[in-house]
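Can you keep this structure in mind? I'll have questions shortly.
Note that one protein chain of the assembly has been removed; the remaining protein chains are unaltered in position.
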Amino acid sequence: MDSIDKLAEVFKEFPGIGARQARRFVYFLMSRNGDYSATLARQILELKKDISQCTDCFRFFVNKNSNSKVCEICNDVNADDSILMVLEKDSDLESVKKSRVYDGKYFLLGGLVSIVEKNTPSYVRINELKNKISNNKSIKEIILAFSLSPQGDHTDHYVRGEIKDLVEKSGIKVSSLGRGLSTGTELEYSDNETLKNALKNRQ
Amino acid sequence: MDSIDKLAEVFKEFPGIGARQARRFVYFLMSRNGDYSATLARQILELKKDISQCTDCFRFFVNKNSNSKVCEICNDVNADDSILMVLEKDSDLESVKKSRVYDGKYFLLGGLVSIVEKNTPSYVRINELKNKISNNKSIKEIILAFSLSPQGDHTDHYVRGEIKDLVEKSGIKVSSLGRGLSTGTELEYSDNETLKNALKNRQ
Amino acid sequence: MDSIDKLAEVFKEFPGIGARQARRFVYFLMSRNGDYSATLARQILELKKDISQCTDCFRFFVNKNSNSKVCEICNDVNADDSILMVLEKDSDLESVKKSRVYDGKYFLLGGLVSIVEKNTPSYVRINELKNKISNNKSIKEIILAFSLSPQGDHTDHYVRGEIKDLVEKSGIKVSSLGRGLSTGTELEYSDNETLKNALKNRQ
Partner (left out) sequence: MDSIDKLAEVFKEFPGIGARQARRFVYFLMSRNGDYSATLARQILELKKDISQCTDCFRFFVNKNSNSKVCEICNDVNADDSILMVLEKDSDLESVKKSRVYDGKYFLLGGLVSIVEKNTPSYVRINELKNKISNNKSIKEIILAFSLSPQGDHTDHYVRGEIKDLVEKSGIKVSSLGRGLSTGTELEYSDNETLKNALKNRQ
């Protein structure tokens, strides 16, 4: 494996990138002058230096004040700390944040639990979630916000089971994102599950 | 215009068919033997003969007993006549019926009302809907079930306005299909409207 | 099977139409008034009446003068009768005719011969082609014009074999459509076969 192959292998791990496009990336880098590659390499390294993982919600954030261990949302006194939205990953949180429809706090679980897995994967921060609930007396509602897929459903079910005792003791309400018609849904082409949810959740 | 052009023009009106495919249909018919065309023509004519439009819900149905004016769903004593689902068109009804998640009655409005239209289009059966509500004392809930689009939204709003007095007088509840995440929705790629609905309708 | 199902079955045989769209066609016909269906049925029947299959090239044509057995291209004294293009089907001929790049005569073979078939399918008019070559003394070149696919290739090979003796005896040249880059071909994404042909046929 020469330098071209090696770098193509790394790019192939990027989300949504296949062997062919990985190789195009390498040729693209070769065709640009040395400054471009140097800049790219430097920024990749700086990203890791500038970025911290919040010890509270576990999202990655740009640590402007490098002493801070907690992200700007967790630090935000205007955010509603009585609601905690539990999400899978950074890009989901980013999407909700951008939509400006939610002003509570967040917690990143780190991944979904699939139905076939016997043991909870190590990247799933279920213990950290339990600790957060135990230590944080202001939480009144936990919103489980996972994508609508068999894995997302299973994770919803799994988290509810794991935090059941804790939330009952503390009188915390647990909810999941609503289901039904989403933008662009045409009745004519809807699947049964969506129709069932839309009917059940009519209002 | 020769016979080929003429028939291609008619096929071009079929849903989802462009000029090119319309022409392919014509060539396809030319290449089949005469029996095929004769069968097709006969079945098209028979369809119209066998099909009646239900005078109650306005769907098209196969009229096995040609004296019947009312379709088998409207005639079905096992269907719940306390709920009436108002839909745009036959294919929407077909989709809900197939999903087996609903066992009430139906009413086809005949079309949507777009925001820019000043007058209600003639194909919108709003008066027929009002009559049905007035004459049918068993209705306790009306479910508005339109596709999730600006036109669908506007029609929902329009129908609610038109039947407001009637339903208030009779104590009928009016609901709309629930909104939120639908099958396959990934949080990361959701639009603001869907996120807003999913959050508002959490449960 | 009721009238809806029966007609949907027929539409499902249309080129490129699946079960779902076939059913939409039926609902579309139900929703249109009776005149539309009557017109459609009439035009389908008239198509068959107005259309004849040319006894010379076997294409379907609109027979304005219903006594004519031969199409307007075969009758055209301005068309070059020293070249004969052999094509698979009507829509291929239509496409070449529209491009106005060819002014010779045509012959429709009626279908391709696939590699796995032991016997020549009955719809392949190889004997009719041989007769045409034997009886038509003006032909100097035969152009085999099949789509570039394994079946098209095999048919090219098959026809060449079948007419070999005839054309050698009469000194007729046999050619096939040129191969290489086609509009929009990007070298970067080309398959080996196309690159090989493009290189071999460079000029």
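Which chain is which? They are A, B and C, in the order written, and residues in each are numbered from 1.
Basically, contacts are C-beta pairs under 8 Å (C-beta built on N, C-alpha and C of every residue); 3 or more make two chains touch, one makes a residue touch a chain.
Keep in mind the model is a prediction, meaning the values are calculated, not measured.
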| item | value |
| --- | --- |
| Missing chain: touched chains present in the view | A, C |
| Residue in contact with the excluded chain [from C:22, C:51 or C:87] | C:87 |
| Of A:50, A:141 or A:193, the residue in touch with the unshown chain | A:50 |
| Residue among A:3, A:67, A:122 or A:135 touching the omitted chain | A:3 |
| Residue of C:67, C:119, C:135 or C:182 touching the missing chain in the full complex | C:182 |
| Touch list for subunit C against the chain that is not drawn | 87-89, 91-92, 94-96, 98-102, 143, 145-149, 175-203 |
| Positions on subunit A contacted by the hidden chain, ascending | 2-4, 6-7, 10, 14-16, 21, 23-31, 34, 37-48, 50-51, 60, 62, 64, 89-91, 94 |
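Following the convention adopted for this analysis, only the chains that are shown with their structure count from here on.
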| item | value |
| --- | --- |
| Length of the line joining the C-alpha centres of subunit A and subunit C, rounded to whole Å | 55 |
| Overlap residues in subunit C, where contacts from two or more other chains coincide | none |
